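Structure incoming, see below.
Excluded from the complex is one protein chain; the other protein chains are retained at their positions.
Each chain carries a letter (A, B, C, D and E) given by its place in the written order, and its residues are counted from 1.
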Amino acid sequence: MAQNIIVSPSPHIYKRHSTQSVMLDVIIGLVPAMIAAVIFFRTKAVVLTLVCVASCCLTEWLCNLLRKKPNSLGDLSAVITGMILAFSVPPTLPYWAMIIGSVFAIAIGKMVFGGLGANIFNPAMAGRCFLTACFGTMMTTWTVPATIDPNMPQVGTVSQVPTVITQATPLALIKEVIKNKSAEQDEKIAAIKGIFKNMFIGSTGGCLGETSSLALLIGGVYLLIRKTISWIIPTAVLGSAFICAFIACELDPQHSVAPWIHLASGGLLICAFFIATDPVTAPLTKKGMWIFGAGVGALTMLIRLVGEYPEGVMFAILLMNSVTPLIDRFTKLTPAGGKPNA
Amino acid sequence: MILADIITLWNSSWPAGVTMLALGVGFSIVLLIADKKLKVKMDPKIEQVSKALPGIDCGACGFAGCSSYAKAVVQNPEIIGKCAPGGGKVSEKIAEILSLSVSGSDIPVRPIVHCRAHKDDKTFFGQYDGIPTCTSANALANVQGCKFGCLGFGDCKASCKFGAIKIINGLATIDYEKCTGCTACSKACPQQGLIEMVPFSHSAMMTVACRSQENGKDTKAFCKVGCIGCKLCTKQNEAFVMATNFAKLDYKKYQPGETCETAKKKCPTGVIIYRGKDAPA
Amino acid sequence: MDKIYVLLMAFISIVIVNNLVFTKFLGICPYLGVSGRIDMAFGMGMAVTFVVTLAGTLTWLIDHFVLMPYGLEVTRYICYILVIAGAVQLVEMYLRKFFPPLYESFGIFLPLITTNCAILGLCLFINLWGIDNFIETVVLSFGAGIGFTLAICIMAGIRENLKTADVPDSLKGAPITLITAGLLTLAFMGFAGMIK
Amino acid sequence: MLSQHIGAICKPVVNKRDHITTGQLIGNAEAFVSAPIYSPVNGTVKDIALQSHPVLGRAEAIIIESDEDNSPKQPCPDKFSADFDPRRFLPEQIFDAVRKAGIVGMGGAGFPTSVKIKANPNSPINTIIINGCECEPFITCDYRIMLEWTVQILTGVSLIGRVLNCDNIYIAIEDNKPDAVAAFKQAIQKMPSISGIKVVAVKTKYPQGDERQLIKSIINKNVPTGGIPPMINVLVANVATAAAIAEAVVLDNPLTHRVVTISGGGIKNPGNFYAPVGTSVSYLIELAGGLNNDAVKIILGGPMMGFAIADLSTPITKTGGAITILTEKEIGPAKRGQTPCIRCGRCIEVCPMNLNPTKIAHAAKHNLLETAEEYYMSACIDCGCCTYTCPANIELSGFIKTGKILVARQKKLMPK
Amino acid sequence: MLKMIGHYIKESWLLVVSAFVFGLLIAVTNAAWQPKIIQNKITKLDSLMNVLIADAKFELILSDVPVETGRGKIAKSNIYKATASDGNCVGFCFGAEGSGFADKIELVVAVDAEFKTIMGYSVLSSNETPGFGDRITQDYFRNQFIGAPAAILNLTKKGDDKKIDDEIVAISGATVSSTAVVDIFNNYLKQIREKLAGEGKLADGK
Partner (left out) sequence: MENKAPTVSNVFTAGLWRENPILRLLLGMCPTLAVTTAVKPALTMGLSVIFVLLCSNIVVSLMRKLLKPHLRILMFTLAIATFVTIADLFLKAFQPEMSAVLGPYVPLIIVNCIIICRAEACASKNGLFVSVIDAIGMGIGFTVVLCILGGIRELLATGMIFDIPVMWKGFMPLSAMRMPVGAFITLGLILGLVNMLTAKKS
């Protein structure tokens, strides 16, 4: 009988899309932020991102080689990890530190769990956390974007220019206001309020890809339109962060800034659209997504307002990642017909 | 002088000694009473296993203490070998206790695969392109011609905790040196009766390695080495009995001897073979 | 009010910021061992919470009313371990005899706890921190138990997911659990500095 | 083929080399949940042996060699007229006729219809839904008979209503078949004796033909998980079944033939055929012009839930309404291989049963049957939507099916 | 009853005897090494204080002084008086503690005899984050305190860390730890001064 006849379980037809196409969408969504980063940080942004993506891919390739598994670079997830990691570090970070972060992100954050789909924590955020733990000072030193100061040190000159011109990020300023109840607070709050427009466009000090709210919003809307991400998580993250910031503002208007400044600053937008929506590490069910998003938003604000670090996104993401299995478990779906024998 | 030293020492240290003494006395009483009054009756097998375990309640096995693990391992022998402090010796001991309880006698029970068809011996209609496990494949028709033989995807191999099963060219083959008779493979195999637990009264057991219920013609069409139900062997020795279109060996009646050898020789498809540790190749 | 604030802060601190598992490495053995399934982990956590509260309080009382007044500090460790072991054993028997369902759900974990260093560790830390307030001791002990429960439940949730993951063979079991715990400590770093 | 339906397997009542005629009883079983089998042709019993079966692999069958002078049976919709009155028949009469004719659910499950229409005083049926939704893409057999046998179907429908004493009847037809809807509406108007039959157009989407989905879309009720429609006083019957009932009751013909759709890119002349039950697939393929060169998959049933076969001597059964022959192009990207699950949740979105397929499938894959059951594996209806939609090409429904088999086996091994 | 006691003795004599023996063993060891342990503590404290106030002898003048460390918490502090070889009081040292980033920070603080200038501090124990908070043990941070006025200290983020005044420049990335140290100073200086003044031990306006 015909040997070319295939026998397999049903179903016998499949939809025409793949993991790769889903990931490609995310990369496209990150492009506006990339463009903004290039505008503000010039070649530094390009090289940092390239270094990061390259080392992520290389690490993944090596890990697969070591495990004698087929190469999994094709799914593009390593590229996304590299991009997000690059976007979430200050542009001054030396390349070798970047490489350490990337290797940690892919090897420890992802490959030890069995590669894509099995990782419990968002690899990029794990990498960023590790970098913060290792090089705290470096991770909290930001250069002024090239658009503000054209003399900003270019690539390769970091070591030659002894004092890099630094500017605290809006978040760091906010933190200072909260922590030091000193006399200059009003002045500082005014300063923060003054740069809101800059923050929206992105010409403030900050992490590579996190400064421009506009670019991130464009990317996020693209993903939403393509239905690559669910609208629930961004809404929950931003909503709960807004509520927390609002409460803080009401309780202590002296030392807090308006909620929208919090939303527009730092990594909250990239988190809401690109990191928290990472399907691998977010809950599966709709209810779970609401809880997850709200948790991320609230924890971010908690750390920003009460904790030691100016930025709380990475910790909030990792913390919520860690409880994702529990959320999944407690938001278990009930079959359409109700629970059996109930 | 020395005496004075000793007295000072005694003076400074007797309270500690007495405290310990009191503690010792107190706890030994509590424990003795507990031992007497709160002893709970246990399944003798569980008790045996408990005794074999180190009893230090370290939790390394993932269970709540040694007694919990003992209980679990008796119910589900597949989780044998989780006691890290005890190591291999304890696992062996538990396996011994459990395998005794399976056979109920001193004769060890070991699995026999009732199929001897390798890939080249079988007829296939098409290519199977589904989940590569026997259970999945068995749910479909036409994965291979013979519906009763070994599918060769290795569900049994995956279930074996001792690495005693190999799939050799599409046929599950048991390494009787490593096998402990835990019955996991016979439970994992989707083909009914294909892997059967057999009392190994001898180190090499004769067997009719086929369970095809097809009539002889179809069996022949599907497999080069199947039992065609010719009944020749049943005429030689009464341990051979007929089932639906195939002969099988009643292992309880089996005694190695001349007549069995004749039956083996007379079998037209050579489906009567030896299995076991000392099986001739 | 201030007192309550102090107690509350102490509680949050021991549960999150100074979590025994993540910062003091206490109770790692059961953390690796019993975190395979959520129900078991939760039972274990509850049992630990119960015992640690009991043990922390008892040892504090013994320390302050027996050992210190009579200058018997040198026998402290022995007293601690024996008190813990004894208390655990008694509770276990009591439960088994009078509350069998309760025993089934968390009593079976009790013998395991005697060798859990979280218990003895906490007693020692309370001693080291020089806590001389009875209520604070109770709160700290209870909080330590809750912290352990939190940590082990999170881990159990993660491990249930990891069961179906393609973790490299050599990393299966304890290694991957340790690495996960490492990443968890990274995450918990975020809470640092929240408690003054 | 003696295993044609759910329930007790029939025993042959003829012997090797017997000569039999069309409509002669050849297999029967005493059990309640069963249906007799009749010969569709005149011929000689060649053998009683194991034969390929789409589900069971090999099953006992009566192999009949057809006589040469066999004149094929023709469908008989013209024997039914609009002035039919179901009150001519007593409920018991209808029941007996259905039981005797060996009618089973012809939509796919093959549950003996006689059992289904046996009135149960504990849960009286108050709604009857006649399922005119094709169960899967590619299949058009129900559509054809709805257009051509409209009156016969309505006769059958009214008989079901009569036997269950229920006149709240819906005929559900997908909204991409307006002509079928119109045909029924027209026919109903012409039939004075029947009342209470409503024709409903439902959304065209897979798996609309599943009885649970149908009940949900028509009367917005959920069948309890693990339960059956009668639990919420609903009966669902396929249009072909209704037609067969009409034939059995009015003309006293046993069920020996059915309409089979042969379709897909792999066949030369796709179409619907009125074929004797038990005809081999190879014969039908020949009838439809033979296979194209690029045919790679032969499926008994539709592409979503059908059974792929390779042995073309497999006969069709009472339940098998279609043979689908797919080319590699039609199959889609399956050949690209599986990639890891990225937990995107698309399978959850499409699951008609509101389950968590990825969780269940992964648990089943790793033999964590308890976990799989915790996530209600048994509620899965095997529709295959999850596998269809998975971007990682994971055979979710395959794993779930395997898991269900394992659970069933485990229950068998450890009776409690 | 007697039988039970007999049974008991038979079962557990070994335990009881060894408990007693072990108890004695510990006690003897303790008796032998305890003086050394106490000496160690004193030596450590002395050496720490000696770094702060060189060439002085230290004498415990007040022990277990209750100090409020904020939010109603009470800590106990020992105060030592430093006497130079000429017999003059050259300053005071006291133990001080407060909550740091991760755990308690314990310091030894030295002030001059008039309680006007800080003479420095040493870290007795801390469990601060390595690389950040644990820099409170490093000289560049500690030196800011030497010579600073024994009044309220302020913490700033930027400034000259070489200048000696009441402005303390925080360790970058470790604001909490820096704040903790400054808070300890602000807390203790006031309370200890009051205590000493109250006891009349302060060499005021000499």
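Please note the rule applied: a residue touches a chain if its C-beta (ideal position, glycine included) is under 8 Å from a C-beta of that chain, and two chains touch if they have at least 3 such contacts.
Note that the structure is a prediction, hence the values are computed from the model and not measured.
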Shown chains touched by the chain that is not drawn here: A, B, C, E
Sole contact to the chain not displayed, among C:I12, C:I62, C:L90 or C:L124: C:L124
Residue of B:L31, B:I167, B:A204 or B:A279 touching the missing chain in the full complex: B:L31
Full-complex contact with the absent chain, from C:I12, C:C29 or C:M46: C:C29
Among C:I12, C:L82 or C:V138, the residue in touch with the chain that has been omitted: C:L82
Touch with the omitted chain, as defined above, among A:V38, A:A54 or A:A97: A:A97
Full-complex contact with the absent chain, from C:I62, C:L90 or C:I179: C:I179
Contact set of subunit A toward the excluded chain (per top definition): 96-97, 100, 108, 112, 130, 133-136
Contact footprint on subunit B, counting only the chain that is left out: 20, 24, 27-28, 31-32, 34-35, 54-56, 58, 60, 84-89, 92
Hidden partner chain, residues of subunit C it touches: 22-29, 32, 74-78, 80-82, 85, 114-117, 119-121, 124-125, 127-128, 168-172, 174-179, 181-183, 185-186, 189
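The rule is short, and it goes like this: only the chains that are shown with their structure count from here on.
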Between subunit C and subunit D, the fewest steps along chains that touch one another: 1
Pair sharing more residue contacts (C-beta pairs) when B-D is set against A-B: B-D
Centre-of-Cα separation between subunit E and subunit A, whole angstrom: 43
Centre-to-centre distance between subunit E and subunit B (centres being mean Cα positions), rounded to whole Å: 65
Gap in Å, rounded to a whole number, between the CA centres of subunit C and subunit A: 34
Two or more partner chains touched - positions in subunit D: 307-311, 334, 340, 365, 395, 398, 401
Residues of subunit A engaged with two or more neighbouring chains: 1-2, 4-9, 114-115, 117-118, 308, 328
Touching residues on subunit C, where the partner in the complex is subunit E: 2-3, 5-6, 9, 17-18, 23, 74-75, 78, 129, 192-193, 195-196
Residue ranges of subunit B touching subunit D (in the complex, touch as defined): 124-126, 129-131, 133, 135-136, 138-143, 145, 147, 187, 190, 213-215, 218
Residues of subunit A touching subunit D in the complex: 1-2, 4-19, 21-22, 72, 75, 77, 114-118, 230, 279-280, 282, 284-285, 328, 332-341
